[in-house]
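Reviewing the structure listed below.
A single protein chain has been omitted; all remaining protein chains appear in their positions.
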Amino acid sequence: MTVNEEQTTTGIALEDLLREVEALHAGGYRLVQIGCTDLDGSYELNYSFDKGYQFRNLRLTVGPETEVPSISGIYWGAFVYENEMHDSFGIPVKGINIDFKGTFIRTDEKYPFSVTRRGGDRCQNA
Amino acid sequence: MPERIIVPFGPQHPVLPEPIHLDLVLEDEKVVEAIPSIGYIHRGLERLVQKREYTEYVYVAERICGICSFIHALCYSQGVEHIMKVEVPDRARYLRTIWSECSRIHSHLLWLGLFADGMGFENLFMRSWQLRESVLDVLEDTTGGRVIQGTCKVGGVRRDIGQEKLDEMHRTLDPFEQQCRDLGDVFLNDDTVKYRLKGLGVITKDEAYDLGAAGPTARGSGVAMDHRETGYAAYGDLGFKPVVETTGDCYARCAVRVKEVYASIDLIRRAIEEMPEGPIDVKVKGTPDGEYFSRAEQPRGEVIHYLKGDGSKHLARARIRTPTLANIPPLVKMLPGIQLADVPVVVLSIDPCIGCMER
Amino acid sequence: MQTLLFLILFPILVACLLLFVKRTTVRYAVVALSALAIGGGSIYLLVRYALEGAVYFAAPSEAASLVMVAIEMGLALFIVYMGAKFRNYLAIALAAIQAALVVYLEGTFSGSLHAVNNLFIDQLSIIMALIIGIIGSLIAVYAVRYMETYHHHHPEVRDRQKMFFFVIFVFLAAMFGLVFSNNLMWLFFFWEITTISSFLLIGYSETEEATRNAFRALVMNLLGGVAFVVAIIILVATEATSGGIDLAQVLASGDTAIVLIPAVLIGFAGITKAALMPFSSWLLGAMVAPTPVSALLHSSTMVKAGVYILVRFSPVFAGTFAGFSIGLVGAVTFVVASAIAISQSNAKLVLAYSTIANLGLIAACAGVGTYMLVWAAILLIIFHAVAKALLFLGTGAIEHRIGSRDIEDMEGLIVRMPRMAVMMFIGIAGMFLAPFGMLISKWAAIEAFVQVPFGLVFIAILAYGSAVTVFFWAKWMGKLVAVTRHQEKVEKGFFEEPWAPLYIITGLVIAAVLLFPVISSILIEPYVLAIYGVTALMAQANVAIMLLMMTLLLILPVSFLLFRRSAKSLPAYMGGRTATPDLHFAGSLGLTREAQTRNYYLTEYFGEAKLFLPGAVVCTVLILASWVLAGVAL
Amino acid sequence: MGIFQMTKTVLRNLAGGPATRRYPAVPARTSSLTRGHIVFDPATCRSCSLCVKRCPCEAIRLDKEAKVWEIDRMRCIACGDCVEGCPFGSLTMEQSYHPPVTEHVVERYTITYVKPERPAKKPAEESTKEEGVGESA
Amino acid sequence: MTWTWLIGAVLFLVLAPVIGGLVAGIDRKITARMQGRVGPPLLQPFYDVGKLFEKESVVVTTAQNFYVLAYLIFIALSGALFFAGGDLLLIIFAFTLAHVFLVLGAYAVHSPYSHIGAERELIQLMAYEPMIILAAVGLYMVTNSFYVADIAVSTIPAILYLPGVFLGFVTILTIKLRKSPFDISTSHHAHQEIVKGITTEFSGSTLAQVEIAHWYENVFLLGFVFLFFSWNPVIGVIAVVVTYLAEIFVDNVTARVRWQAALKSGWFAAVLGIVNLAVLAYILGYMMTGGV
């Protein structure tokens, strides 16, 4: 592989999130994505940024019901990821600029990736 | 006061081949508010990683979207390869590049056709799709599938292209490029097309960057950002310069794609010329353990496969961020103030691939 | 002559009587009975004089003239008083100037202020009398119940109904006087009465806006009045060649160059009264008045006095550049007002703009003044009066039921008020669709303009104007016929306007089309023949085709019977979104939205702000040009 | 001259005649690699069930007891993984695709492979034996 | 009065759907060829209409059928009047009436897409109305008659006097034939932002009626084109064919424009007509004074 990009991942605390994001915004980074991973009993949130193919990732681990502040005040376009986060993981996100209120990705079962659900997939065709 | 026209636009709508819904609020025909609503084709295939072996998941990955299919598979494979530290043979890297560029051309021609259709230019639609068929023929001859190739796998590719076929492809590239240039001329120079596109749905460079726009949407606004520059597959060997336009309107986004078609043809030509000999795959052993944000440049922009393995045959998590999702915020910004007639044009100008976006 | 005097004096009597009637039912009876009498009188006039051509009467002159001057002075004082009360000094100044001019006239030329015949009647007068007598009195009947409801809806407005009906009937008398006068001094007197009536009725609700608009109307009309007096002074001063104040003699005067200047001045008075540009704003402001007032004064009759006088003088205008210029004022007004009407959603304003536009068209015909155009102009007067009266009254009735005069709120009226909607439909059709009146007249006008030198200018304007007209009428019509679901019927209400006037006028709109060959041959053609020696005729075949179209239109609704069976009813296409029958659908962000349809107003292109000023400037220049051209002709 | 930019293409199309492949009259264009549909040869299948394991979408089912091999055409993505994986060449990829059907039925084959009666020495037999063991287990 | 006019009218009523359908078929065939396709069979428009009559009748409101029927009848009537040699202006007004009925039908169904289609149709109506009136006036100025019967037998080559008017008329013909770039209110193929616009809610036999009305209309309009060349019937027929081919060509080489451009084009076409007529009036005036 000749991919010449470096990826850094920094773990941060929930209360530092907005400050860190603000700093990256000021540093000319663009928002690449916000992703979420369901671990056992908690979620790992990845806020990914990029500047000139330098990939930086802020990592946050939160509990099931923890409210996460929206970064859509800093990155206007963050609402898509935050709505997605809410709709598939059930993470409450506070203050999204365009809040779809659970209708961004409407699924048969609410919050399919929620760690508190864990009843296995209720798929009709499995 | 009943001052405004409110129209549900989609999900079933003839100009949108895929379902997306907009609540359009109009004054006469001017859009004053347009809120998109998606989720009509959400399948939930990210979860399938837990049910499919990591090698089998390639088939799912390439069915995330039938247009960018090959590059999804490529991005996924590269991610797994990176986690598992698998070195792909050179020939496979070149073959991957050729197929990537073929699918980029086919995607762009497809998009140009749909775009022409969105402007009510039926003949141009027909012509674009007619040209696209010759790319599909090449894909079918070399991979066996028209839109879903199924040749990429973890550790390399499943099929080789024989020298004879490579020569034939090389021969047909010149006439094909000429045809594409004739087509591109219409998009770039026709008066009615220019009338429809110039100054429409403008996104400035700063806005585009700040909103996280990806691919031609960003490049049309002057953001020189193209993941092929990072040199995955064979791009590092072949060298590559992103196509950039600066006006940020629909015309610029269209021009970027037209010119990318030419650039892709050139890349294929050089890839064929410099094709190394050797095996096309390596045996992959073991299971992935680790995580990686795999990134690749799709026709629509940068795609990200975040893969996390826990050492079992199944990945623990795959998170796919597709370019269309990144381009939704710019789209929301573009819509207000345009005419109803331009709504399909503007929506199409980000080349929405809802199939990708909804996963 | 008795009929003439009856028509002038009887309404005054009724007016005085109404000053003492308080109860609505009694008032209704009085108004209905007198309407019958007035209508009957005007029909008698038709039967009696239609075939006789112009008939002149030497009505008592001395006493009447004195009374008139006295009343005129009184009115001037009244205006000064009102002007002082509301601090409108322009009105005071104009009234003073006008009074001074009248005094000057009486003092200097008292010897010449005689007409041999003070009253006369000819076919044009009969047509006007019929409009005043039938449409006018029907509107009066309608107004009784309307005003009762009006006060119910507007408790804040002081109830001055006695005054209201007094003025209405005095106005009717004045209109009759106006169209029967052969003495220009008389004509001027009645002219001023209508101005004052309009002033009083616009200001009826006594709100600040109403008062302001009333004064605007007054000031603009006084401007015309001043021009009128000046014209009379010139005529009297040049009596030897011009014919003095005897209308018939003036028109017959051999020295058209001399007559042209007063004619242009009187034409200017007509332009102000007909609210052509740049004076259109007073008519728009007048829409604050109760709807019957708008119907009576500001579309069917009073503003018609403006174009009536233009038509009267069109033989003088014919072939002169001054007349051409006045015609152009009309034509420009037609196209600009029609275009602005596109941007309006207030029904009464649309009607007002359309009225201005049509008056402009009539003025265009009258100003150019060839025999075919005069024929077309008179047709336009008739059809416009009938259809517009219906539309105004209909709008009034609808406003009382649905509480809005916005066209958007009239959506689905065909479901909510089927009878009213059909009547409005016919009224609107009368304004712009093929076999109906206005369109026939436009067609006649086009055919006529083709034969005029430089008529191409008018044709071009007419072509654009009628295209624009189609747009704003058709979209209104569309709103009416939209079949919305789940709308309660509101046709019946606590307060019932009498439907009879509406039915009758609707009947008249249709009858006017069916009978228009008769009207033309009995009234218009003889008039034109008498004045020009030639007359316009509609080709037989075309008349037949129009009747065929009308018949088709009347028969077509029968086809509804065909469609009742077997059709499956499905909701409208909503892009795959399931929607309730009243078009609510689940929109983005989890909101339920209602799909809404709204007409296009194209304000960016046809807005008042965009078009009024250029139109007014062009028209002002054209009016000044008409004066200059008249002067040059001398 | 930007008004009729498309003229060139239009004229070329008019002169060149239609590009249409008249499909039902002319057979569909395929290449040697075209993945049409899977053909199963019941005579050679030895019920190893490798195809079942490899199929990414569970289109193939095998009942070893009843010797029944099933394929659901409405699940098959024609990836060809099973063909590549089949050690006995019982599966082949045909270039022609499967025709549309009006009813959704699972195709069912009874495996007719009979273990050849041969001396038990060759490795091939070993494997079949193993399979046989697997079957019984 | 002779009976010849009746023959013209009856022939139109009977033959126009046949000719109109064939023209539509040829149109589709040529369009397909221009796009490098084979295209539908020649008789495809008839199959389509036949099919539509076989379909179930589905309505949003029964009133819509009434308006569409009225549209069909008045389109047929105006065409019949034309071929009966009637007064051009009256024919144009009947034609407008017919379209207003179509618009009302779309309003009646009260569906957002139909509504927008109806508004756009009205804008189109507003766009082409001035030019079509001017075309009639132009023919009058040349032949001294508004009657089609007189114009058709006139020996004056109208086109030589009215090139600007003809050009303007061809422009609005594009609007009338619902061809790109002006197919804004509804189009032959549905890939449009307002779905099928004005005809969105019409289906089955109602849609078939709209289609037949369109055939009538096309024949009528082509007849109008013929009037410019009627001094020589052979040239006239050729001109009609060439004009129609040009329309197909333009349809195939342009994108659809916004309504603003449609309105501006229509009105600009009328300006073209006016300029032509003004020059013509000047020449006529000059000739007259010269003659005297």
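Each chain carries a letter (A, B, C, D and E) given by its place in the written order, and its residues are counted from 1.
The rule we apply is simple: contacts are C-beta pairs under 8 Å (C-beta built on N, C-alpha and C of every residue); 3 or more make two chains touch, one makes a residue touch a chain.
As a working rule, contacts and distances are computed from a predicted model.
When the listed names "FAD binding domain-containing protein", "NADH-quinone oxidoreductase subunit NuoB", "Hydrogen gas-evolving membrane-bound hydrogenase subunit E" or "Type 2 DNA topoisomerase 6 subunit A" are checked against UniProt, the chain not shown comes out as "NADH-quinone oxidoreductase subunit NuoB". Although it is left out of the displayed model, the omitted chain contacts the following shown chains in the full complex: A, B, C, D, E. The missing chain, though absent from the display, is touched by one residue of B:Val80, B:Leu95, B:Leu110 or B:Val244; that residue is B:Leu110. Touching residues on chain E toward the chain that is not drawn are 28, 32, 35-41, 44, 47-48, 50-51, 53-58, 189-192, 195-196, 200-204, 207. Contact residues of chain A toward the unshown chain are 106-109, 112, 121-126.
Residues 568, 570-571, 573-574, 576-578 of chain C touch the missing chain (whole complex, contact as defined above).
Here is the rule we use: only the chains that are shown with their structure count from here on.
The most central chain, judged by C-alpha centres against the centre of all protein C-alpha atoms, is E.
Pairs D-E and C-E differ in how many C-beta pairs touch across them, and the larger number is found at C-E.
Measuring from the averaged C-alpha position of chain A to that of chain C gives a distance of 69 Å. The centroid of the Cα atoms in chain B and the matching centroid in chain C are 65 Å apart.
Listed for chain D are residues 3, 5-6, 10, 19, each touching two or more other chains. Multi-chain contact residues of chain B (touching two or more other chains): 5-9, 13, 29, 35, 37, 121, 123-124, 127, 130, 190, 192-193. Chain pairs that touch one another: A-B, A-C, B-C, B-D, B-E, C-E, D-E. The residues of chain E lying in touch with chain C in their complex are 1, 56-63, 65-67, 69-70, 73-74, 77, 81, 86-87, 89-90, 93-94, 96-97, 100, 103-104, 106-116, 118-119, 122-123, 125-131, 133-134, 137, 140-141, 146, 195, 200-201, 260, 267, 270, 274, 277-278, 281, 285.
Interface of chain C with chain A (complex): residues 588-590. Put simply, chain D touches chain E in their complex at residues 3-7, 10, 13-14, 16-20, 22.
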